[in-house]
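Heads up, one of the protein chains got dropped from this complex, but the rest are sitting where they should.
In order of appearance the chains are A, B, C and D, and numbering begins at 1 in each one.
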Amino acid sequence: MGILEVKGVNKRFGGLQALGDVNLSVKQNTVHAIIGPNGAGKSTLLNCLVGKLMPDSGSVMFDGQSVLGRKPHEINQMGISRVFQTPEIFADLSVLENVMIPCFARRDGAFRLHAYETVGSERDIRGQAEHMLEDVNMADKRHMHAGSLSRGDKRRLEMAMCLVQEPKLLLLDEPTAGMARADTNNTIDLLKEIKAKRDITMCIIEHDMHVVFSLAERITVLAQGTPLVEETPENIKGHPKVREAYLGEAQV
Amino acid sequence: MNEKATFDRGRSQAATHPKFLSVWDIQAYYGESYIVQGVSFDIHEGEILALLGRNGAGKTSTLRTIARLDNPALRHGEIWLDHQPLHKMKAHEAAANGIALVPEDRRIIPGLTVEENLKLAQIAPPVGWSLERIYDLFPRLGERRRQEGVTLSGGEQQMLAIARALARDIKVLLLDEPYEGLAPVIVQEIAKTLNVIRDQGITTVIVEQNAVAALKLADRAVILDTGSVVYDGLAQEVLEDEALRQQYLAI
Amino acid sequence: MLGLERRDLTILIAVAVITLFAPIILNPFPTGSALAQFNAGYPDLMQRFVIFGIFAIGFNILFGLTGYLSFGHAAFLGIGSYSAVWMFKLLSMNVIPAILLSIVMAGLFALVIGFVSLRRSGIYFSILTLAFAQMSYNLAYSVLTPVTNGETGLQITLSDPRILDGESSGLPVTSLFGAEMRDTTTLFVGPWSWDFSVGYYFCAALMLVAFYISVRIFRSPFGMMLRAVKSNQQRMNYTGLNSRPYTLAAFVISGMYAGLAGGLLAAMDPLAGADRMQWTASGEVVLMTILGGAGTLIGPVLGAGFIKYFENIFSKINDGILHQWFAFMPDGLENFVVAVIHPFIGKGWHLTLGIMFMLVVIFLPGGLVEGASRVGRVFRRRDRKADHVESDAARQRAAAE
Amino acid sequence: FTNAPTGSSVTLGFNVPQTGAYADEGADELRAFELAVEHLNGGGDGGMLQTFSSQALDGTGILGKKVEFVTGDTQTKSDAARASAQSMIQKDGAIMISGGSSSGVAVAVQGLCQEAGVIFMAGLTHSNDTTGKDRKANGFRHFFNAYMSAAALAPVLQNLYGTDRRAYHLTADYTWGWTQEESIAAATEAMGWQTAEKVRTPLGAGDFSSYIAPVLNSGADVLVLNHYGGDMVNSLTQAVQFGLRERQANGKDFQIVVPLYSELMARGAGQAIKGIPGSQNWDWKLEDAGTKAFVKSFGEKYGFPPSQAAHTCYVQTLLYADAVTRAGDFNPCAVVEALEGYEFDGLGNGPTLYRAEDHQCFKDVVVVKGAENPQDEFHLVEIVEVTPTEQVTYAHDHPMFAGGSLGECNPGA
Partner (left out) sequence: MDAILIQILNGLDKGSAYALIALGLTLIFGTLGVVNFAHGALFMIGAFCAVTLQKLLTLSVTTIDPERTDFLGNPLKVQTPYVENWFGPEVGGTIVDWAVPLAILLAIPVMLLVGFVMERGLIKHFYKRPHADQILVTFGLAIVLQEIVKYFYGANPIPTPAPDAFRGSLDIGVWLGFDPYAIIYPYWRLVYFFFAGVIIAAVFAFLQFTTFGMVVRAGMADRETVGLLGIDIDRRFTLMFGLAAVVAGLAGVMYTPILSPNYHMGMDFLVLSFVVVVVGGMGSLPGAVLAGFLLGILQSFASMNEVKSLLPGIDQIIIYLVAIVILLTRPRGLMGRRGVMEE
C-alpha cells in the first residue's frame, strides 16, 4: 500500500480524454518518476492531486485519506507540496520573503491572524528560510525582487519554497527545465541529500533523462492519458515501447 | 573587447559590415540595473549561433534587446540586420524586418485558440509558412487547433511558440530555450526542423541550457557571463575543449 | 521601540510631531494677511485632515496590501456616522460609546459584505462592493429615512432620550468625560493666531494609534501574507495558506477604520448624511490613497490632506480675494491676472483638482510619496556626486580591460 | 458671542452650490450677494435700499463697519455644506451664513449655525420642515414653502381645471418632495380633487419613462410633478414626449402641474413648459417699486434679470443688515429679537411679516405659467396671479409643521 494511491482516475476536457483510467501507487520514501510524451497528461494528473482539477471519476488517497474535493490549501496542509511547470512564485516579494511564507504556513497552518508581531521578530522562520536559500545556492540573492530573477533562478526559488515546508510528498513538475547543467546537478544532489536526511516521497515529472535516471527508483510512463508501463529505471531504458513513444534515439 | 576605443561614431563600421546580423556593444538596462554590459557578435547569413551561459548570465536579455522589446532598454550600441538599423526600431518594426523571437516562457496568448495564435502571426506581412505546412510539421497542433492555446501541455505550447515564428517570413530566428520541457523524441524532431530551417537560409540564434545539443546543431558559439561575452568561437571547439566547457558552462 | 524598526519609528515620530504642532504648521500666514486664505489651521479642517487620514490609512490596509480595490468603503464610513449619532441620541453625548459602536457596527457590516464580495476578485469584487454601498446609500436616502433621516441627515435634537445624560438646556454637545469636543483655545502670537481644539487633539491621538497599528500590520507576518495575496494568490493556496480569511480580515479591519472615521466625523459634528455613503465618497478615498501612494505608510494621509485642502480652501477663494492679492498691480494687469486665474478657483476648484490628479499621476507614478522621495534623492545625490563619479570611472576601466 | 466683529469690518459667509446640479442657481445667488454687499457699503445705485420700508440702512456698511464676505461651496450635500460653513465660522469669523439651494442642506446648515451661535439666513429652501419640524431660533427663511405653494396654486388650478379632477403625483424621494406632495395633495383634495396615486421617484433618475407610462391608464387626468431642477426638466420633457398633453382622460384634457417653478428650470425644459402652471416666490416681472429697483441694478450689473434665487438671497442679506442696525448690536440674540415679528415692505413681495413663532416670512405668492410665445429668453414664464398673503398663511402649529421648536437663540461662546 503506497502513501499515494491513485485509482481509476479519468479526466476529460471536452472531447479530449486527458486521463483515462489512471492507476498509480507511490510507495513511501521513494522517488517515483512520471515520464511520457508531451500532452500525455502528466501535469493534468498532478493537477488532480493538488486540487487544481477535479477528476471526473476515480479516487486519490494520500496517507489513507481522500484528497478529492479538498481545497488546495487543505491538501498542502496534509503534506503535499508542488513545484509547477511554469514557476509560480510571489513576484512582488523578495526572495527571502518568498521562502518565509511557506515556513509560516507550515508552522501556523492555513490561517493565523498574526497581525501584531513583526516579521523581524520571527527569527526561527527567518533562519529556516535563509538556511534553505543557502541549500539552493541563492543566499546572495535573498534581497532581490523575486520577479526580476532569471528564469532558472525562479525555478530554484520555487523548489526552495516547497522543500522548506518539509512535505511528506513532493510533486515536482519539470523542476530542472531551463536550469543550467551545473545547477541541475546541484538540484539532483540536493534532492538526494534531502531524501537521505528524512522521510520524503517524491513524484517527479521530467524530460531530462539524466535527472530521471539519477533519482528515480520507479518510473511510470504515461502516454495519451494512460499508464503504459511501470518499471525500474533499468528496465525502462531498454523498453521498446518507451523508446518508440518517448525516448527516440536519445541516449540514456 | 576594445572596439569601444577604436570606434568612430560618425561613420559606423557596423553599417557597412559584411556580416548579416551584427550586434555591436549593446548595453541594456532593466530600470536602473545594468544587465547587458556591452555585448558584441556577428552572424553570417544562414548560420546557427549558440548563445550559452549560466542562469542569469543575460542570454534572454540579449535576445530581447535584439528583438527590440522595451525591456531591457537599449541605451547604447547598435544592431544591424542586413543593413537595417534595428537599434532604431521598435519590436513590431524589427519583426517586419524579419526578426522572430521564440520567448523562453513561450508567451502563448491567453484567450486565443491555437489557430488564432497562429493566424495572429500572419496578420502583419511578411507571411511565412502556411497553416497546413505548420500542421504537417506539428500534427499535435493540428489536432488541438480549436483548443485555447494556454491550456496546451507545456511541450505543446513550446511547439506552438516555434510554429508561430515559422508562420512569419523571417530572416533571423531567435530561440530562447526551445527544448525546454520537450520530450526527447520531440527534441530530436525540432533539431531536424532547425536544420531544415537553416537550409532555407534562415539565420538562427539559439539559447539553450542543453548546451551539448545546441552545440551539435550550431556553427558558432558565444558564451556570456554576467552580461558580457567571454567566448566567441566555433561550436566544435567548445564541444571539444573540456577546460573551456568546465570554466564557463560547468559541464 | 514600540516593536518598530528605526525607519518606521522615525516616520511615526515625525507624524506625531506634525500632528501635535499642526495648528501652528497649518497656519503659516499671519491672520489678516493676504495669504491667510491659504491657512488651514482651523479646527474643522484639521479634524477632517486626520479623520480622512484614518479612513485612508484603513483603506490602504486593504488596497495597498492585498490589491483588492473596494469601491464601497464609504458605506462603512456612513454606518459609523449613523451609529455614533444614534448613540448620541439614545445614550450619551460622551464620544467613547459612540465611537465604539461605530467601529463595531462598521466591522459587522464589513464582515457580511466582505464575506460575500470576496468570493470574487479583480473588477468583479470592486463592482460587488460598489453595489452594496450604492444600495446602502439609496436606502439610507429614501426607505430607511426613519433611521437615517434621509437627505437632511440624522441630527441630534432636544427631545432625544439620552438615557445616561441628565436634562440639558439647549442642544448638548459631544464631549469626552466633560471635555467638550468643540472647546478651542486660541493663542495669539504677534499677528498669528493658533487654534488648539479638544476635538482635533482627540482625533489626532486616535489617528496616531490608527497609524501605529497600521505600521504594525504592514510589518507583521499578516501584512506579508496580504502582500502575498496581491502577488500570487494561486501560489499562496498551493503553499497551504487559505487566502480568504486573510483578505476578509483585511477587509474587516479596513472597514473598522472607516467606521472609526465615520464615528469621529459624527463626534466632531453630530450629523450623519447619506451623501457620505455615495460612490463618489468611496471614490474619494480611493483617490486619496492612490494620490498619496498606495501601499506606502504615509501616502494615504498625505492624499487625504491634499484633497481635503483643495475642497475646503480652494473652493473658498473668490474673485474678491484675488483682486485683493493682486491689488498692487496696475488695474489693467490686475484684471487680466484675475481673469486668467478665475476659472481655477472658487467654483472652478474642481477643475484645479482634476488637473492636479492628472499631473500627479502622470509625473509621480508612485503618488505624492514618490514625489517626496524624489526630492529627497535629489538632495542625497548631490552629496554623493563625488563618489558617483568615481564608481563610474571604475566601471569604465573594468569594461575597457 | 461668536465672531463678534472687532475691527472696522464685519464678515458674512455666503455658502452656495458652486459645483453640482445647482451650480447655476448658486452662481446667481452669489451675484445677488455681491450686489447686496455693494449696496450695503454704499456702492452702486443702492437697489432696494431706497424702496425698503425700513430706512435704517444708510450705505455705510452695518453699524458703520464695512461689509466683507467669504464664499464657499455646498456641493448641494449636507456634509460638504456644513464643512464649508464651519470653515467660514471658524476660520473667517463669519457672523452670518446665508445661501444654499436645497432643503436638506438648509436644515443641516441651520442646525450648525444654531450650535455655533451665528445667524442663518436661508436661501433657496422650500420644504415645510425648514421652518417646521426643523426650525431653529438662529435660522430665518424668507423663501416661501410647499404649503404656501399649494395654498396659492389650489384656487388657480380650480379656475383652470375645475373641481373634478384626479391627480397623479410623481415625487422626488426626499424631504422636500414629501412635504410638497403632502401639501399639494391636501390643498387639492380640499377643493374636491382626488388623488389617484403618489409615486416616489429616485433623485436624479434621468429617465422617468417607466414612471410616466403608467400615468396614462391610471384614470388620472392631472399629473403633478413634485420635482425640481434637472429632475423636473427631464420628467416634464418626457411627460410631454409621451403625449400626455394631447390626450384626453375622463373626458377632459390631460393637464400637468409643476408646483415649484423657476426661470432656470423653465429654460431647461424649453418648449415643454408652455402653459404649465406653478408657483414662485418672486418674479422679476412684478410691478412694484422694490422689484423694479432690484431688477434695474442687477440687470445693469450683470446683463440679465435676476432669478428668484438671487432675489431671496439679496433680500435676506438686507434684512439681516437692517436687523443688526435696528438692534444696534451684532449679537445673534439681538438680531433674532429684531427680526421676530418684524413687518416690512418694499422688498419685492409687498407687505411681509417675519413671524416670531417659526421665523418664516409671510407674503404674497406668485402663480405663474410657462409663456406660450416668449419674446426673449427672459420671458419664459408669465405671471398668472399674485395670491395675497392671507390665503397662504397658516397657523404656526399646523400639523404639517408640527413637531419642532425654535429653542433658545444661541449667541455662542
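To be clear about the criterion, a residue touches a chain if its C-beta (ideal position, glycine included) is under 8 Å from a C-beta of that chain, and two chains touch if they have at least 3 such contacts.
Just so it is clear, the model here is predicted, and its values are computed rather than measured.
Considering the intact complex, the chain excluded from display touches B, C, D. Here one chain is not drawn; of D:Pro5, D:Gly270 or D:Pro388, the residue touching it is D:Gly270.
The residue touching the chain not shown here, chosen from D:Asp45, D:Asp58 or D:Asp207, is D:Asp207. Only one of C:Phe196, C:Tyr212, C:Trp279 or C:Tyr309 touches the absent chain when the whole complex is considered: C:Trp279. Touching the omitted chain from subunit D are residues 20-24, 27, 173, 197, 199-202, 204, 206-207, 209-211, 213-214, 216-217, 229-230, 233-234, 237-238, 241-243, 246-247, 264-265, 267-272, 284-285, 295-296, 299-300, 304-305, 375-376, 378. Subunit B meets the missing chain through residues 67, 69-70, 90-93, 95-96, 100-101, 103, 107, 109-112, 116, 119-121, 123-125, 164, 168.
The missing chain lies against subunit C, touching residues 63, 67, 69, 116, 119-124, 126-128, 130-132, 134-135, 138-139, 141-143, 279, 283, 286-287, 289-291, 294, 343, 348, 350-351, 353-358, 360-362, 365.
In the analysis below, only the chains that are shown with their structure count from here on.
Centroid distances built from C-alpha atoms place B farthest away from subunit C. With centres computed from Cα atoms alone, the innermost chain of the structure is C. Chain geometry summary: the mean Cα position of subunit B and that of subunit D are 76 Å apart. Once the centre of each chain is set as its mean CA position, subunit C and subunit D turn out to be 36 Å apart. Note on chain placement: the centre of subunit B and the centre of subunit C lie 51 Å apart, centres being C-alpha means. Looking at the complex, you find that subunit B touches subunit A at residues 30, 33, 54-57, 60, 104-105, 140, 147, 151-156, 158-159, 177, 180-188, 209-211, 249-251.
Subunit C contributes residues 39, 42-45, 48, 138, 141-142, 150-153, 155, 158, 169-171, 173, 182, 184, 195, 269, 271, 273, 275-276, 311-312, 315-316, 318, 320, 346-347, 349-350 to its touches with subunit D in the complex.
Across the complex, subunit C is touched by residues 50, 52, 71-73, 76-77, 81-82, 84, 88-93, 97, 100-102, 104-106, 108-111, 113-122, 161, 165 of subunit A.
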